[in-house]
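Removed: one protein chain of the complex. Kept in place: all other protein chains.
Letters A, B and C name the chains as they come in the text, with residue numbers starting at 1 for each one.
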Amino acid sequence: MVDLSVDIGRLRLANPVMPASGTFAHELAQVFDVDRLGALVIKTVTADKRIGNPTPRVAEVPGGMLNSIGIPCKGPEHFLAETVPLYSAFKAPFVASISANTPDEFARLCEMVSVPGISAIEVNISCPNIEDDGRAFAMRPEPTLAVMRKLRAASDLPLWAKLTPNAGEIQEVAQAAEAGGADALVVANTILAMSIDITSRKPSLGKVMGGLSGPAVKPIILRMAYQCARSVTIPVIGCGGIMSAEDAIEYMLAGCSAVQVGTATFIHPSAMLDVIAGIEAWCAQNGVARVSDIVGDLAEAGDEGARNWGADMGTEKPKSGQAGAINWEGVA
Amino acid sequence: MVDLSVDIGRLRLANPVMPASGTFAHELAQVFDVDRLGALVIKTVTADKRIGNPTPRVAEVPGGMLNSIGIPCKGPEHFLAETVPLYSAFKAPFVASISANTPDEFARLCEMVSVPGISAIEVNISCPNIEDDGRAFAMRPEPTLAVMRKLRAASDLPLWAKLTPNAGEIQEVAQAAEAGGADALVVANTILAMSIDITSRKPSLGKVMGGLSGPAVKPIILRMAYQCARSVTIPVIGCGGIMSAEDAIEYMLAGCSAVQVGTATFIHPSAMLDVIAGIEAWCAQNGVARVSDIVGDLAEAGDEGARNWGADMGTEKPKSGQAGAINWEGVA
Amino acid sequence: MQAMHAVPPQPDSLPVLEERAEILRHEAVNGEYRLMQVAAPDQARRARAGQFFHLLCPQDDVLKPFFRRPMSIYAIDAEGGRISFLYKVTGTGTKALAKLGIGERLDMLGPLGIGFSLPPDTATGHKTPIVILARGVGLATLAPLVGLARSAGHAVTAILSARSPALLMSLEETRAAGAEAIAVTDAQGNSDTGHVAALLDDLHAKGRMGALYTCGSNRLLKLAQAHAARHALFGEVAMEQQMACGLGMCFCCVRAFREGDATVHRRVCCEGPVFALEEALGW
Partner (left out) sequence: MQAMHAVPPQPDSLPVLEERAEILRHEAVNGEYRLMQVAAPDQARRARAGQFFHLLCPQDDVLKPFFRRPMSIYAIDAEGGRISFLYKVTGTGTKALAKLGIGERLDMLGPLGIGFSLPPDTATGHKTPIVILARGVGLATLAPLVGLARSAGHAVTAILSARSPALLMSLEETRAAGAEAIAVTDAQGNSDTGHVAALLDDLHAKGRMGALYTCGSNRLLKLAQAHAARHALFGEVAMEQQMACGLGMCFCCVRAFREGDATVHRRVCCEGPVFALEEALGW
């Protein structure tokens, strides 16, 4: 029996797998029992009512998808009256995701939605701050710190800061989010991207540019999750391109306490269950009693071990690799 | 007959396709006549001698590769004595790529290599500036402007500034490069990424993190190339994930005057010839007399046209799409 | 979030299954369309006319096609546990689909969405006669409505439109189900709005048009809306939009609809694909 539970600050999850915001809703309960998930993170809700972006809102690219859904939203009143009762009826912890146009509006919304039934609030600071030329809050450390401080003051619930991979130096943003009072980080949102239909010569998306997600982004976001995990003391939740248990384990070895699965659900609606089952099987096979033990358990880089081709003389142990023989410098 | 020539500032190329730095060398002439390429861009040369990074230096990821080759280099003297004569013997324009640890070292190297036989210098400002905490020059606009000014003063050759996609706001960096005197931009270098072998629990690369290239990055770099092309008046050369003529045409429609092909050459050594032939064929089929005519020739986004499924009543023309019927606002 | 309902909105939307169904038949119907029949007993039992399945077309390199592809149910054999699709080979996804051989398996998610509903009885307590106006993909989507309506006792007239007679499908099947089928084609010059409008006027005059169903053409949609409005008829339209999740979660599949004075977005995958005729805005 593998212990799959993980702690995200003071919130204990039965397992480390949950949906990514915007890729999950109660309709998935038509396909499987969503209470088997570690948590239920729902689509971002905004302070204002929004219609979302023009269609086409999605496009396929090699190894992934683009989306420019935007955040269609019926506003916080509808959220409190309809959404909260709906999702708090599930047994798995319900995590709201919120966003707003300015730090103050964000804080007011955060206070408004800090109601019973909600286990944590994911604050989607990857969206535009109109007080900073429409740059996303999490593009830079300073506005991140500022908005997180206001959000922290507005709620006693655990706050998960969702970072944007479009930032140049995500570690610094991560540290600012921690300093501002985040209980955990979600690394990360989608990467701004585009594609063009060369036949019509049009951008594939109605809004021209949109967010890339799916397998293509995994190596990039994994790197960012690794950098963030090494830069902060709060838990990091990895999110980007996870399609399988192996992908999730990579994120956990890189230092993530839990993972979110987005795009994979669109291809296989029960992908998250496969990830949970796969993590459990891998732990069992590898003698891991508690999945939390593998968080950050990364070995040192190097050629030895798996790569020691030809060092196969019976029982003699492979010697340490060539890295010892040479002075690796001038790293560029 | 399609006119494939393009102008990169005052340098005319016979066609818009050239190799990306670090993925081409004279050895490719064993496979095909490299004088058929638009230009020959070679591996970055540094001011100091370097051994490069520890092995493993490459890894495969879904839809692409990671590399942490570093810049093994025998120094500028060797470059002038051996490399320049070797490559200037080819008919295609020879483009050197250079890099250094500080702005002054960079400028000195630039002056040193501004010799006959070299048609342009690609300045790889995507590498660490030790005077800025090891951040790449092109991570921010200010150091970009500073280093480009020094480089401009050091050489009369065309200077192509190669930007890093790890920057948070690449348009601002692009504008700084133009302001600093760049004759063209190359958008972009590799995206910092990583992967982990979950069996050995080791990073796949000896240096842990490395640059992602190949099809996976195309939507991201295409977006950056599009943003840069709209932010500057100098030509932009697109570089990232081009595997086919269609990919190259996407970049040109997005505003790129030429393209560089990197990783594709590792899979199919003659990939660049296929891209050239494919561009020519596409132009011929689409009545494009000069390939330079498609640069930036992007139609407006929207549902109409290709997407107007069901508007197939004989000869009647499809009406404008639903975008007209609804007020697309609250874009998020 | 829009449209929150803890219980599925219609009894039609019973729990959804992801199955790897075996292909039983797979053949070209004409130069553009292919018919595919699969064995999927649990899904066939749940399926209703107007619903669709979200098909995972075989993916090749770089996971292309990445998304599933929505495909209407062309025929349901609940007892035999079979479902058929009639699809046009269009792009990456349907081209990959077309290569699947008999005995191979296809990953299908569904049934999804809200199907057709039948019109209320007439004022005199009779079964309302219905008219179906189909073109393009509508020939597939509306096909199972014929059987549904006939077995509920409705008289059915189907106007089937296509570019050429070779592209007309379901003509025989429609007649075999006891419906009248009228074929119009561009090639014969009788498929334009004028001709079809005259047909509808005639059917209405004869008392055979008490409700209107359409799918597959924006022009026919406008025409149907005009006629339904003029005569205050019950009507439905099945809509298309690109889909990612197919389940109502991603909001990519919205289209604009009239709701009183307002224009609202509805998700084709779960609030449709069948919508009230008068509310559709076309595209």
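The rule we apply is simple: contacts are C-beta pairs under 8 Å (C-beta built on N, C-alpha and C of every residue); 3 or more make two chains touch, one makes a residue touch a chain.
Treat the numbers as computed from the prediction; the structure is a model and nothing was measured.
Contact with the chain that does not appear here is found for just one residue of B:V2, B:V17 or B:V45, B:V45. If you put the hidden chain back, the residue from B:R57, B:R108 or B:R149 that touches it is B:R57. Screening B:H26, B:R108 or B:R149 for touch with the missing chain picks out B:H26.
For chain B, the residues in touch with the chain missing from this view are 22-28, 30-31, 42-43, 45, 51-52, 55-58, 60-65, 67, 69, 72-74, 78-79, 82-83, 86, 89, 214-215, 265-270.
Quick note on the criterion: only the chains that are shown with their structure count from here on.
Put simply, the chain closest to the centre of the protein, by Cα centroids, is A. Here the spacing of chain B and chain C, counted between their Cα centres, is 47 Å.
Annotation: 37 Å between the Cα-based centres of chain A and chain C. Multi-chain contact residues of chain C (touching two or more other chains): 62, 242, 255, 265. Annotation for chain B: residues 63, 215, 303, 307, 322, 326-327 touch two or more other chains.
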